[in-house]
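What follows is a single structure, and I will ask about it in a moment.
Of the protein chains in this complex, one is absent; all others appear in place.
What follows is subunit A.
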């Protein structure tokens, strides 16, 4: 029943996690989060006065900016931004700071699989560091379905390519 993984992990074994907060000087909250070789930096600015167009001014507004390791952002990154924004909106108390905008900036340092869960964890840590009022914390993990039907947790880039489907 065992399936072989490139790095010798068991199917539900995670890569080593590391997190440090308040690592950047300028933002109001920041955190770095790494899972194995995947590393993401998150910075939070705000809340700043005023909301963007098409947003409800009676609630706090969030904007997520995704910075890839290199190059321009494409469709996949836009989707990541959207998922992250939805996640943040669901865990934060939006009524405490009405008519304000909080910017969350995600910088990918290295991508070795499970990038979006890593970014969600980093963003959550940065929001806690910034003192944004939150209902609860968010935790994300990536799982993959292997060809033989086994579920594998926290895949790296190589495994992600081989797998049939990945869920976050």
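One rule holds for everything that comes next: contacts are C-beta pairs under 8 Å (C-beta built on N, C-alpha and C of every residue); 3 or more make two chains touch, one makes a residue touch a chain; residues count from 1.
In this section, contacts and distances are computed from a predicted model.
Participant: Can you work out the missing subunit's protein name as recorded in UniProt? Choose among "Glucosidase 2 subunit beta", "Trafficking protein particle complex subunit 2", "Protein BYPASS-related protein" or "Ribosomal RNA-processing protein 40".
Facilitator: From the choices "Glucosidase 2 subunit beta", "Trafficking protein particle complex subunit 2", "Protein BYPASS-related protein" or "Ribosomal RNA-processing protein 40", the unshown chain carries the UniProt name "Ribosomal RNA-processing protein 40".
Participant: Quick one: which of A:11, A:47 or A:155 touches the chain that's been left out?
Facilitator: Only one of A:11, A:47 or A:155 touches the chain omitted from view, namely A:47.
Participant: For subunit A, which residues reach the chain that was dropped from this view?
Facilitator: Within subunit A, the residues that touch the unshown chain are 28-29, 46-49, 91, 93, 96-100, 128-131, 133-137.
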